[in-house]
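The complex appears here without one of its protein chains, the remainder shown in place.
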Amino acid sequence: MSIFVDSDSRIVVQGITGSEGAFHTQQCREYGTNVVAGVTPGKGGLLFQDEVPIFNTVIEAVEATGADVSMIFVPPPFAADAVMEAADAGVRLAICITEGIPTLDMVDVVGYCNARGTRLIGPNCPGVITPGQCKVGIMPGFVHKEGRVGVISRSGTLTYEAVDQLTRVGLGQTTCIGIGGDPVIGTTHRDCLERFAEDEKTEAVVMIGEIGGSGEEEAAAYIADDYPLPVIAFIAGQTAPPGKRMGHAGAIIAGGKGTAAEKMKALREAGAHVVESPSEIGAKALEVLGP
Amino acid sequence: MSIFVDSDSRIVVQGITGSEGAFHTQQCREYGTNVVAGVTPGKGGLLFQDEVPIFNTVIEAVEATGADVSMIFVPPPFAADAVMEAADAGVRLAICITEGIPTLDMVDVVGYCNARGTRLIGPNCPGVITPGQCKVGIMPGFVHKEGRVGVISRSGTLTYEAVDQLTRVGLGQTTCIGIGGDPVIGTTHRDCLERFAEDEKTEAVVMIGEIGGSGEEEAAAYIADDYPLPVIAFIAGQTAPPGKRMGHAGAIIAGGKGTAAEKMKALREAGAHVVESPSEIGAKALEVLGP
Amino acid sequence: MKLHEYQSKALLRDRGVAVPEGHVATTAEEARSGAAKLFDAGSARVAVKAQVHAGGRGKGGGIKLASSADEAAQFAAAMLGSQLVTPQTGPEGVAVNQVYIEAGADIANELYVALTLDRGRGCPVVIASAEGGMDIEEVADTNPDAIVREHCEPGWGLRSFQATRLAYRLGLTGKAARGVAATMMKLSHAYRDLDASLAEINPLVITGDDGVIALDAKFDIDDNALYRHPELTALRDTSEEEPLEMEAAEHSLSYVALDGTVGCMVNGAGLAMGTMDEISNAGGFPANFLDVGGGASVERVASAFRILMKGERVSAVLINIFGGIVRCDRVAKGVIEALNTVAVDVPIVVRLQGTNAKEGREILRGSDVEFIVAETLHEAAEKAVAAASGQAEA
Partner (left out) sequence: MKLHEYQSKALLRDRGVAVPEGHVATTAEEARSGAAKLFDAGSARVAVKAQVHAGGRGKGGGIKLASSADEAAQFAAAMLGSQLVTPQTGPEGVAVNQVYIEAGADIANELYVALTLDRGRGCPVVIASAEGGMDIEEVADTNPDAIVREHCEPGWGLRSFQATRLAYRLGLTGKAARGVAATMMKLSHAYRDLDASLAEINPLVITGDDGVIALDAKFDIDDNALYRHPELTALRDTSEEEPLEMEAAEHSLSYVALDGTVGCMVNGAGLAMGTMDEISNAGGFPANFLDVGGGASVERVASAFRILMKGERVSAVLINIFGGIVRCDRVAKGVIEALNTVAVDVPIVVRLQGTNAKEGREILRGSDVEFIVAETLHEAAEKAVAAASGQAEA
């Protein structure tokens, strides 16, 4: 079991002929992901790697191949429109990797996706992987291992770090989701927690937050309300100064709100196992779950 | 029984202090309608007719009085905003009497109301009456009589004519709805037919259409699919020339579409009792229903 | 309100849509000098186009291609002041008061693009076809698959991906696809900003070098929205409008002239249409549609009578009032007062129903004017038709 993607997922890649899109599509295919179509306006009719048909529009790709998940590598000025196109074409899940999309574009995109019942993950995220089944994103597949821990994170490499620790202590993952580092994102920590709670295979959730926003506090409130799984949490940015954007557009302590201390307190009070150090994630998960 | 409004409906009137709003509010109150509040920005705190509290905003009116239906008499330039305000304030039904609202305003308004789950009736309509219980509109109450026929119409006085005929032949009405004469309206013939089908008291529906648009054809398709009640239908404008707007913004045969002949044919084929003359509505209803 | 081609193109040009250079002319001399400028600027040919609201100008001889300024002046001289008959005008045609002198375009491909309201969906729709230059209804009949559509949803409007999708579905690629998609976006913004009920570019031309140019353009503006577009209201050309309809509109009356002999005066558009239908069912022909609306003051009723009686063939009048909030006794008084100021020399059938109908009828009976009073709509129509046929006394 898993959430969001599995071996049945049929992936269409928007921006498949761009350098990032092409590279990561190849990586995903090598991992075993079922990439059924690509979209690049003007390149319809060509094949990607001699095998994957390319279409001018997402709706054509969906109609021709039954794609139900879109992975989006379109550059920032066109990315919002690309996500809307995916939603309009009826994909159930759009995963937007693109970094640097204007925030107000994302406000519209999230509203549009919600109105159409399409789940958006990201933007500015590494994507989603269900180890052994399906990798839709830019994460290194080899650090992951099939197993029983769900992972949710706002960042990329820190997630790989956490996953690597889990794998090293012998804990595989059901699904790992990078929800993205932007101020406005399609899927929140809380949304993922809900889905993991419904997944039979997931026995614990590792949740990696960071400074800025209130997504972790909302997740804490949700966990506090009898969340059925143990949650191991780490919040990055305990040493970050207020008012400074720490790389991610969303990682900023603004008006004294969104500090790591507040988030850690909320999670701790909600019953999560909060670690102070990112090095302790794997060990804590093992301690909570047992080998 | 009835649809849309009954003696439990709590009415807020937007534009209650305007000349139309004030006059018709008084008429509705005399009919027995439970007008619980009025709204006119800037007149909050005053009383209408020494009894009905006036508020600056709809949300205040709803919170203070539990109003669930809004009757809107706001002039065209402000009417679209007024309907949205009603929807945002959570009234379940907004009845917009105003004539002359720009069409593209209404496109937005209908989308906004749909997104919020507020039913809009109108604009450019006489309103809704459930005889003996509640009149929310500008129709003359006295021609109506409590009974078992539902009435749906795009026009005002032609509806009074039809209702008058029904009353004279001894057939009272459950609810009479003027859906409005504009190209974009909130509630269609079909919507009303659906609701009448669920109403225990309604034994037949009188449906008055007119040239323009395809609402009657959509209603016909719905009736054809085993509609449980007999439908008596009349389409106004059999003698109207193409390309000319017959008073109502929506009553125009454009591009050869929307003729009375097409609509009558569709309804006849769907099993409706279509009368050629507006004088025959009452007699036909009596013939179909029996005394 | 309809705009002329040259007005519509100016609005498009303001919004970044490429249109050919052109000059409006009301005399042959202006046409010559406009054409000369275009030839000087390098045009090989110029088009002389009658500026009338009706479509199908080409078929009626309203568009001519000239190879010299003199020829353009000749075409203009022939058109100006003439009555142009097109498939969309009556046989009497419409007067040509202005021509548009326009640079010829390098046409590789012609498309149709328009926005209009999809009433069924309750939102605007972009309609496009690869068969430019043709009437879209003709294409819909003969080759419906050539037509592609995208809806502009409430709150969202036309999104870029929809415009792109349309361009590809029209079979375009590369620069032409991008240019057409961009033009569609601009047209949709114009439609929205101008409160149009129709915004049409037909043909939208792809040039030899994959440029995109609007070769003809048409905007119809929502009359209800004109209050917020004084700049558009100023563009109104009433020369093609029915004078009686305009006069009626000035008095807030809704009037449409018809061919029959029974003049109608009714309160409410639906009842007015129903009354016309009833006249027709009674074997007569309505002379007009006339909705006096809710107010029906003496002034309004008098204006209505005046306009009604200008209909040349009116040989009887039917007044049908269903009093609702309006009281019939007041309407009756209005009718009588109105008749003091308007000479009506044909039989008048009056049917008053609803609020204070009885009082109204009594007022009419007590007056000097001779009315034929009817109780029901059916009776009123029968009597009016009979009166119009000169059988009023029968």
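Labels A, B and C are assigned to the chains in the order they are written; within every chain, residues are numbered from 1.
The rule is simple: a contact is a pair of C-beta atoms (placed from the backbone, for glycine too) under 8 Å apart; a residue touches a chain by one contact, two chains touch by 3 or more.
In this text, all values refer to a predicted model and were calculated from it rather than measured experimentally.
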item	value
Touching residue (missing chain; options A:4, A:112, A:196 or A:222)	A:112
Touching the absent chain when the full complex is considered, from A:56, A:159, A:174 or A:202	A:159
Touching residue (missing chain; options B:8, B:30, B:63 or B:81)	B:81
Sites on chain C contacted by the missing partner chain, in the whole complex	154-156
Residue ranges of chain B at the interface with the undisplayed chain	41-42, 44, 56-59, 78, 81-82, 84-85, 88, 112
Residues from chain A at the interface with the omitted partner, ascending	23-24, 27, 76-77, 100-108, 110-112, 114-115, 126, 138-140, 142-143, 153-161, 164, 181, 183-185, 208, 210-215, 218, 234, 236-241, 244-251, 255-256, 260, 276-279
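One rule holds for everything that comes next: only the chains that are shown with their structure count from here on.
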item	value
Approximate Å spacing (C-alpha centroids) for the pair chain A, chain B	48
Intercentroid distance (Cα basis), chain C paired with chain B, Å	28
Whole-Å separation of chain centres (CA-atom averages), chain A against chain C	54
Multi-partner residues of chain A (each touching 2 or more other chains)	none
